[in-house]
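With one protein chain removed, the remaining protein chains of the complex are shown where they sit.
Which chain is which? They are A, B and C, in the order written, and residues in each are numbered from 1.
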Amino acid sequence: MEKLVWITYLTIGIFFLGSISAFLIGKFTERWNSFWVAVLTGLIGFILTCYIALNLGEHPIVHKFNWFTFGSFKIPLGIYVDSLSVVMALIATGIGFLDIVFSKGYMEDDESPHRYYFEKLFFIGSMVGLVFVSNLVGLYIFWEGVGLCSYLLIGYWYWKRSAAEAALKAFVMTRFGDVFMFAGIIVAWVLLGTINFQELNALALAGAFSVKLGLLISLLIFIGAVGKSAQFPLFPWLLDAMEGPTTVSALIHAATMVNAGVYLVARMFPFFDYSHALIVVGFVGALSAFIAATGALAHTEIKKILAFSTMEHLALMFVALGVGSAAAGIFHLMNHAIFKALLFLAAGAVIHMTHQKDAFKLGGLYKYMPQTALLFLVGILALAGVPPFNGFFSKDWIIGATYAYGNPVIFGLTFVAAVLCIAYGFRLWFVVFTGEPSEYSKHAREAYPIMLVPLYVLAVLTVVIPFFKEQIIHFLFGEVHEPFFLNLLVATLTVMFILFGIVFLIYYKRVISTVKFLAHPLGKGINEFLYNGWYVDAAIKWICRHVFYGSIAKAVEWVDIHVVDGAVNGTARLSLACWDRCRKIQTGDVIDYLTYFVAGVITLVLLILFV
Amino acid sequence: MGNVYFWIIYAVVIGSAIIALEATSLLWAAVSFVVLLSEIALVYFGLNMPVLGGVQLAIYAGGVTILVLFAIMMIGESYKKPEGKAVKAIVLSLLLLILGTFFSFLSAIDTLPFKTFSTEVLGTVFVEKYSFFTIVLGFIVSALLYMANAIITKKREAK
Amino acid sequence: MLLEADVHAYLFLSFSLLAVGVYGLLSRRSVIRMLFAVEMIINAANLNLAIFSAQRNVDGEIFAFFTIGLAALEAAVGLAIVIVFYKRFGEVIPSKIRNLRW
Partner (left out) sequence: MNINYLAATMVLALTGAFLPVINRLFRISGIQGALISSIGYVVSLFLVLISDKGKHVLEVFYTTDPVSILLGALILIASWMVMLVIYWITEKDKFVNELISALMISTAGALLLISANNFVSLAIAMELMTMPTYLMVLFAFDDKSFEAGVKYFFNGALAVGFMLFGISLLYGMTGSFEFSALVKNLFIDPLVALAAVFIFAGFGFKITAFPFHFWGPDVYDGTCPGVAALLTGISKSAAFIGLMRVVYEAIPVIAGHFTLILAIIAALTMTVGNLLALAQRRVSRILAYSSVAHAGYTLVAFAALSVPLSVTGIIYHSVAYVFMKTAAFLCFAVFLFVWGARTMDDYKGLGRREPLLAALFLIFLLSLAGVPPMAGFISKVFVFTAAVDAGMTWLALVGLLNSAFSVAYYIWIAKQMYLEEPTLEKPINDSPNKNWILLPLAVMAILLIVFGIWVNPVVDASAVYAAKVGF
């Protein structure tokens, strides 16, 4: 047991060590040497994680220590590794490793690979730390580390204005959620006296605190998860984050960052369950899934379609958690990580070879990149949930669980979203790989072997995973009852088949034209509505600008008019922003400053007199 | 409450202070300022503190006033009637006075009999306990002299 | 003893001097008068120290020596700044120079 503890710490540490040495070695020797360091680090990290997974017995690995103590106040830290964390770590390190290998081909023209691999290893390391720590404070530290790395990686091509802005947006939006999460942690710590996951869950199971308090804490923490996992309404950053390199998107979407939110909810599942927060999780998930699935239908960029699909699948996981089936959610997380990594990396190969991100400007690529096309198809099939592939098993389980849960709204939204996968998936595939080759397609050639090898590994995994479903579920959750409804399965497959038919007719046979639909104002409106993600981004901007900014400005304005300036020149400049007025106190006149000083002293004295 | 001498001194101190601020001519203001400082020295003498009174006279009425006069000669001042701000200043200072007096009457501070300390005691305590601070004052003076030298030379070179 | 007064009267004196000093600092716009006002405020504190020292022990009186020294240094520094200010701007009214604000 003692050995496993040290190996766990070593696993977290090796990534940070590797990231720094990759940077230094790349900086002071040949730049691409950092790649070998990164590969070595990733491999060792993966092997160590596998070792932990194989040696993990019935009991979780637990180690506790205090970061520091001060009287009765102490900040505990420590690790807690059970099957859930180990599976998350396997996903992060395994897919991270494949992604590192793939990047050798994708980033071949890059000038600073040492920076790239430094940030990348740091990212993976933060994620591994995040799933191994045993309490909320430790999680928060790594949580911020993940956010920082995503900021750096999304803005990796910082000289591109759009990339820089996307990075900033991702940072600000996830930070916004984190503020609430931090508040939740503080509330939990102060009022419940603990921040350890196991103790919190035990308290919840024992019913040691009121449901309302639990609901408050759960919701505050859930807002953090919403920001990190890009759910409604904090998802617009995920779309803009496509400005980063595609390998980074693969890492963010499949292996690390967005999974963190799902992991957090799963980790605190009993707590959420006790405090009745799961219904909120379910509703947010269902709504996000619906928004994302419809949005993906309208988009034209390869990566943005994939981004919407990520959001949808994460939402499905949240729905699964929300309806109380944590096993389905985590199983789907694992499957999603595999096929989404496959899709993103394949898309990366396409984009790298054609230098074009817009799917509708490509076409007929099958002829030039047959292997990539087939691998992409495997990914699409898994994404759509077609039977022999892994996506089918978990997605069907989620639909079944939702049906069994019995809430018609959640079920309806989830069902529609789940079946729409096949529509946008095949729409994307048909548009990119079939039809007449375009200008961009004609220069393309097959991806390099070093890029194809990770793809093949992932594609094989999509087929192999279903065979081990029982073992995996047992490893994770022990005995779990899986709801099964034959009618529902048949209905799902039928609707999916019909949708496939429609997509086939529109985009492959091209017998139905969408031009007329788009020309009609209503159709155009719907398209734009979906394209812009239901205008949530615009709404957030509007709220920021008008509600927060406007109200603060108005409040300060009022104070200024009625208190500072009197009626002298108040009403004239209503439209000035808040600070523009506020700073007028700083008159620059030394006598005014002295007056404020004395007035301050007298006010304090009066306050003492009367308070 | 105090005897008649106290109130005479009170009147002179406050009166000269006000004149020092309000007098139209800067020279009269300076003279009034000297009167104020000397009156305070007189209070010290009245409290049987001849050394403190002497120091007050020497440093203030001697040193500071000469500095001020020197500055007045260099600068000069054309007196202008202050505008606007005086009301705020009067209100604030009156508030301060009223609050302070009010608090002092509310307070449980007790009037002890006045004692006289001999100059020997003063000197002994000063040397034994407080002599360290003369070194500190010396450092302040040296830093100020260096900086003043730098600034004055800079000024000369700037011309 | 020449000045026979209880502590409240003395406090009234020092508070009055403080108030006059504050009044001067806030209402006079010329730097020299402001310097006068600063000296008045410090003298008010000194008066307090001397009075309480006469009632209690010798510490306050010695602190008053240091305070006088510090106040004199402060006056010297102030005059140096004032003269530099005057030489540059040709002006003894700091309220008129307001480049640093907001």
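Assume a residue touches a chain if its C-beta (ideal position, glycine included) is under 8 Å from a C-beta of that chain, and two chains touch if they have at least 3 such contacts.
Treat the numbers as computed from the prediction; the structure is a model and nothing was measured.
S.K.: Please provide the labels of all shown chains that the missing chain touches.
M.R.: It touches the following shown chains in the full complex: A, B, C.
S.K.: Given the contact definition stated above, which residue among A:Val5, A:Leu24, A:Val62 or A:Ala164 touches the chain not shown here?
M.R.: In the complete complex, the chain left out is touched by residue A:Ala164.
S.K.: Return the single residue from B:Phe45, B:Phe103 or B:Phe117 that touches the missing chain.
M.R.: B:Phe103
S.K.: Which residue, A:Ile44, A:Val480 or A:Val590, contacts the hidden chain when the whole complex is considered?
M.R.: A:Val590
S.K.: What is the set of chain C residues that contact the non-displayed chain in the whole complex?
M.R.: 7, 14, 18, 21-22, 25, 31, 34, 38, 41-42, 44-46, 48-49, 51-53, 55-57, 59-60, 63, 66-67, 70, 73-74, 77-78, 80-82, 84-85, 88-89, 94, 97-102
S.K.: Can you list, in ascending order, the chain B residues touching the missing chain?
M.R.: With respect to the unshown chain, the touching residues of chain B are 99-100, 102-104, 106-109, 129-130, 132-133, 135-137, 139-140, 142-144, 146-151, 153-155, 158.
S.K.: In the full complex, which bits of chain A touch the chain not displayed? Write them out.
M.R.: 67-71, 73, 141, 144-145, 148, 155, 158, 161, 164-165, 168, 171, 175, 179, 182-183, 186, 190, 578-580, 582-583, 585-586, 588, 590, 592-594, 596-601, 603-605, 607-609, 611
We take it that only the chains that are shown with their structure count from here on.
S.K.: Can you compute the centre-to-centre distance for chain A and chain C, using the mean CA position of each chain? Integer Å is fine.
M.R.: 64
S.K.: How many angstrom between the C-alpha centroids of chain C and chain B?
M.R.: One centre to the other, that is 5 Å.
S.K.: In chain C, which residues are in touch with two or more of the other chains?
M.R.: Where chain C meets two or more other chains at a single residue, that happens at 22, 25-26, 29.
S.K.: Would you give the residues of chain B that are in contact with at least 2 other chains, written as numbers and ranges?
M.R.: 85, 88-89, 92-93, 96
S.K.: Enumerate the contact residues on chain C facing chain B in the complex.
M.R.: For this pair, the touching residues of chain C are 1-13, 15-30, 32-33, 35-37, 39-40, 43, 46-47, 50-51, 53-56, 58-59, 61-62, 64-66, 68-73, 75-77, 79-80, 82-84, 86-87, 92.
S.K.: For chain A, which residues count as touching chain B in their complex?
M.R.: 591, 595, 598-599, 601-602, 605-606, 609
S.K.: Per the contact definition, I'd like the list of chain B residues that touch chain C in the complex.
M.R.: Touching chain C: residues 1-3, 5-6, 9-10, 13-14, 17-18, 20-21, 26, 29, 33, 36-37, 40, 43-49, 51-52, 55-56, 59-60, 63-64, 67-68, 70-72, 74-75, 77, 79-80, 82, 85-86, 88-90, 92-94, 96-97, 100-101, 104-105, 109-117, 121-122, 125-126, 129-130, 133, 137, 140-141, 144, 148, 151-152, 155 of chain B.
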